[in-house]
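One chain of protein is taken out of this complex; the other chains stay put.
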Amino acid sequence: MTGQDPWIRAEMGGTKQASIISKPEVLSALMKKANHPIFLIGSESITDNKQSDLLITLIKNLKEKWNVPVISTAHITGTLISRGLVPNASMGSMEIIDRLCDNKWQGLDGKGQYDLVILAGFSYTLGSLLLSGLKQCSWNTKKISLDPKYHPHATWSYGNMKFENWQKEIERFFDIIKTDKKNMEESHV
Amino acid sequence: MTGQDPWIRAEMGGTKQASIISKPEVLSALMKKANHPIFLIGSESITDNKQSDLLITLIKNLKEKWNVPVISTAHITGTLISRGLVPNASMGSMEIIDRLCDNKWQGLDGKGQYDLVILAGFSYTLGSLLLSGLKQCSWNTKKISLDPKYHPHATWSYGNMKFENWQKEIERFFDIIKTDKKNMEESHV
Amino acid sequence: MNRKNIHIHLSEAKSSTGSLKGLDIQIGKIKGEQWDEIEGPTPFPDHTDLRSWDRILLSRYKPLYLPFCDLCCLCTYGKCDLSGGKRGACGISMEAQQSRIVLLAACIGAATHISHGRHLVNHLIETHGRNTPINVGGTNVDVEAPMIRLVCGIKPKTLADLVTVLDYLETQVTELLAAAHTGQESDPLDFESKVFHAGMLDHVGLELADLTQISVFDFPKADPEAELVNLGLGTIDSEKPVILVIGHNVPPAIDIIQYTKEHNLSGTIEVTGICCTAIDLTRYDPDAKIVGPISWQLRYIRSGVPDLIVVDEQCVRADLLIEAGNIQAPLVATSSKNCAGLVDRTDDNPDQIVADLISGAVQGVLILDPKKVGEVAVRAAIQSHEIRKTIKTSKIPTLEELIEYAKFCSGCMECTRACPNETPIPDAMKQAATGDITLLAEIYQSCIGCGRCEDVCNKNIPVHNALVAAARDIVTSEKYTVRAGRGAIQDIEIREVGGPIVLGEIPGIVAFVGCANFPNGVSEVAEMAREFAKRRYISVASGCSAMAIGMYRNEDGQTPYEEFHGRFDAGGIVNVGSCVSNAHISGAAIKIASIFAKRNLRGNYEEIADYVYNRVGAVGIAWGAMSQKAAAIAAGFWRLGIPVIVGPHGAKYRRMLLGRKDNEANWFVYDTRTGEKVQVGPVPEHLFISAETKEEAMVLIAKLCMRPNDTSRGRSMKLTHYIDLHKRLYGIIPDDIHLFIRSSSDIPIMMKEELIPILKEKGFKDQKIPDPTLLKSQIRTQKGGN
Partner (left out) sequence: MNRKNIHIHLSEAKSSTGSLKGLDIQIGKIKGEQWDEIEGPTPFPDHTDLRSWDRILLSRYKPLYLPFCDLCCLCTYGKCDLSGGKRGACGISMEAQQSRIVLLAACIGAATHISHGRHLVNHLIETHGRNTPINVGGTNVDVEAPMIRLVCGIKPKTLADLVTVLDYLETQVTELLAAAHTGQESDPLDFESKVFHAGMLDHVGLELADLTQISVFDFPKADPEAELVNLGLGTIDSEKPVILVIGHNVPPAIDIIQYTKEHNLSGTIEVTGICCTAIDLTRYDPDAKIVGPISWQLRYIRSGVPDLIVVDEQCVRADLLIEAGNIQAPLVATSSKNCAGLVDRTDDNPDQIVADLISGAVQGVLILDPKKVGEVAVRAAIQSHEIRKTIKTSKIPTLEELIEYAKFCSGCMECTRACPNETPIPDAMKQAATGDITLLAEIYQSCIGCGRCEDVCNKNIPVHNALVAAARDIVTSEKYTVRAGRGAIQDIEIREVGGPIVLGEIPGIVAFVGCANFPNGVSEVAEMAREFAKRRYISVASGCSAMAIGMYRNEDGQTPYEEFHGRFDAGGIVNVGSCVSNAHISGAAIKIASIFAKRNLRGNYEEIADYVYNRVGAVGIAWGAMSQKAAAIAAGFWRLGIPVIVGPHGAKYRRMLLGRKDNEANWFVYDTRTGEKVQVGPVPEHLFISAETKEEAMVLIAKLCMRPNDTSRGRSMKLTHYIDLHKRLYGIIPDDIHLFIRSSSDIPIMMKEELIPILKEKGFKDQKIPDPTLLKSQIRTQKGGN
């Protein structure tokens, strides 16, 4: 079960571990079920590695399709804007997790706490801690990790994958989004 | 993957977790590959629960078929004898693990350290610690847990199973032992 | 070494001798001339001063590590995977990491007792004065502080003298804790040596704390006939206002009694206790009632009986505020270690505090002044009782409710998987759903009251309450007695048993210590204690184990404390007191060296430990130990060469200290008379071992009581018990008797026929009995050499 080992091997999960996003339909179903989702994008999304472009495209797609608000952590807002992604807010990773842990927080839109938190673009270590913090304070919030490294503390996570395989998965997800009709039956997760 | 969660849920494994004994052929292959196996049987093997009889029969079979020496821990030797199983030695669980950790120990038979250690009949907590201790001091020794509760610290373990399913597995193993021919091709694990 | 307060030069204080004396005591100095014993080599030792002794023991008893998990997560370099020979980012190995965790546990444990001692001494100096004399047994006890004499090399006379001891202990604990910092120590045995040091410090701290409270509160003073006190839920009169005290620091509880006495309320209020505060309270007032050990917290509170809860420190549940709230009982926290988030009302008017507690304006308060706790607790309990009479506060379901709950059970097994004892709750629920609560009631007997079952139940069944409900008849019939903690052992008792013990004719001292995390309830400890008392060992007990022993009645209806005498002598069951009273057990071993064998104690640790190790057949049993304190207490015994046996859960301490009887060469001593190296066999075989069952433990007890110094008469008696127990409990004769028989006169007479053929087969040969030591310095022909 290599794909489902924590990417940093010493990062043990807990008694409840993330389910694997085995196919893009899972993601799509999760998005549809969400009432109030939010996307957190970390600083690694703008590093030079080959994942960046795809990740930014993915976020744009989510934003356009389901109107998912995006929060950029660290210092990357300007770069994102220059690459065509305008985040809804810029906030430190600790600051946003802290707010997501506060059941009185009304969200960026004043509509209350979020029920689905999607993360991508964080160093694995930091991502783990953010997910662990969220899991602890907000057990019932769904947490999705979209990076191609298995995150046991999430609710749903990709397994450890080579870039090429992950790319295929994400591109298939784009296809689903495009062909998706409003009246399409909801797939069950 | 419920069957492969640690039975006591807080008993996290490590970066290497036991493979599941998915079918009796696995067990049989492991036995055949072993050069110098040993069986440790714990005090729960004589408690009243329904597993006891089957376990004792299993051990007798292993002993007869592959001449696996048996060490009984705790105080159960007399009872085992009265039930037709004569252990090769009686030793505290800590004492035997301590010896199995000593690469100078010559074994019960003077032929040197063992390369396969089979455990059954321990409380889950104690069993975990014995396996953890063995894993730590003797990383390359194969460790098999035969109780129907998943032990991540073993090399091979049954998953968490209902008694009835475990019973079926063990009985199928008896069948294999019976029908096994010396010239049968070794199955690969 | 912390001896700063002792270095005062006469020339710097040009005054009369009289006033100098006064000053000496004032600043903690103990004048040498008051004590003619020669100072040994290691007063106030650093751990490096005794490291060579530790290494002698550790070369014989090697650590076996049983890691709790593969990782180290102590710093932000990590987490690091240490399995399979990998090292952490700081370079640490798995072995060193495990021993480091043991050190951390031992430091926490020692700190807990030492800090408790500091608190007691400071508080009682404030209320009773610096010159309050130490008195633990009047004329019956001359060696009043064997541990302090041995380790510190001083002879404390007043509370003020103890301050010097505390300074030393705190310096040392701080240093040991520093060694647990990331990086640094790399050698597992050096970590283990530091663990031993922490254990030794812990025993000094224990002794100091108990000396203090015995002296000031006039607890039984080394009294073998201390009163029998009531124990058990069934002894409580819930018609009266009921106060529950929980924890380990007795002053607030004593001030509750004081307040009732001063206000003529004695007898109108039930003061009940759990854990060591309960034990210590009955040493002060035999009318107080002990509810039970640590694991009785949830069941007693949820019964709704307590009208008010006073909690101090140490073994107290971290959810007491919630539990107290659930039964509408106000809670008073009294310790800085356990502020529970409550507002500090120490400086407020008691009227206002009581009013706030009773109106429900606050659910609890923090009061750091014991005297004020006494007043507030009593007054609020009386009012709380009035209110609570009119409402249902018990959380324990009725039989009908229980059956309804049981029907919800889906058999998912999560409760069993969360239960430390893996009890078959779902089976019992299934049965209960049909109206038969037998199995549930049985599970109550092995329940350690942790409540984890409830947290994981998918159906929200109050599982723990259900167990208590099923066992209602058992619970209400919990009426037992326990002898109040007697404190120290008298010098005369030591004088009388010293010879029989070191010769082996009293077959051993068996000390039952620690808490209640047993695999099969409290009954196993009682069973073991009775077995060895009947065999004329000296059974000693403290803390929750002392309670556990009391929770048994024989066929004549007697509890063990009624059945057996309380003298430190063959066939006794001796309750020394609370956890801190454990020092009287190690102290008794030391006093054998001092009083019986006339060895110098003063700053002479190594020689005395060598004496105890080779001559005093003592074994500790911590059958249900779970805490860091227990780790420290055990370590204190190890350094004195006294083996400790723990129950199967004790394997979670992650490290055993095991001897290897199959390596004959390990088992030698020097004969002090000749310097000759003599093989003596594996006595005692292990220093720390987890037994899987009580049967294994009992056989181990008998075996580990053997010592090199046993006379043939003594050895044959010890062997009789060992072989007899082994045959009875294991069903076979042990296979190692030849290792313990040094000459034919060691063979138990009644077993000769049976044993001689075995010995012949094993190739038995005669060995002489030396005057044993592990220290070259103890060899007389080269005394002073090394």
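To keep things simple, chains are lettered A, B and C as they appear, and every chain counts its residues starting from 1.
Everything below uses one rule, namely that a residue touches a chain if its C-beta (ideal position, glycine included) is under 8 Å from a C-beta of that chain, and two chains touch if they have at least 3 such contacts.
Source: prediction; values computed, not measured.
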Problem - Neighbouring displayed chains - absent chain, whole complex - result: A, B, C
Exercise for the section: Please pick, from C:T393, C:S627, C:T672 or C:T693, the residue that touches the omitted chain in the full complex. Expected result: C:S627
Practice task
Based on the whole complex, identify which of C:L177, C:I327 or C:A526 touches the chain you can't see.
Solution key: C:L177
Handout entry: Which of C:D319, C:D569 or C:E754 contacts the chain that the document leaves out
Key = C:D319
Practice task
For the chain that's not shown, point to the residue among C:T76, C:T139 or C:S359 touching it.
Solution key: C:T76
Practice task
By the contact definition given up top, give the residues of chain C that touch the hidden chain.
Solution key: 1, 4-5, 8, 12-16, 18-19, 22-23, 26-28, 46-48, 51-52, 68-69, 73-81, 85-93, 96, 104-105, 107-109, 111-112, 114-116, 118-119, 122, 163, 166-167, 169-171, 173-175, 177-187, 189-190, 193, 313-321, 323, 335-342, 344, 368, 418, 420, 448, 450-452, 455-456, 517, 625-629, 649-650, 652-653
Exercise for the section: Pick out the residues on chain B that sit against the missing chain. Expected result: 9-12
Fill in the blank from the handout: Touching the unshown chain, chain A contributes residues 7-10, 12-16, 42-43, 73-79, 81-82, 89-90, 92-95, 97-99, 101-102, 105, 122-126, 129-130, 132-133, 135-137, 139
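We adopt the following convention: only the chains that are shown with their structure count from here on.
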Exercise for the section: Find the geometric centre of each of chain B and chain C from their Cα atoms only, then give the gap between the two centres in Å, rounded to an integer. Expected result: 36
Fill in the blank from the handout: Rounded to the nearest Å, the gap separating the Cα centres of chain A and chain B is 43
Completion exercise
Whole-angstrom distance, CA centroid of chain A to CA centroid of chain C, is 51
Exercise for the section: At least two other chains touched by the same residue of chain A: list those residues. Expected result: 9-10, 12
Practice task
Would you please write down the residue numbers of chain C that are in contact with two or more other chains?
Solution key: 69-71, 81
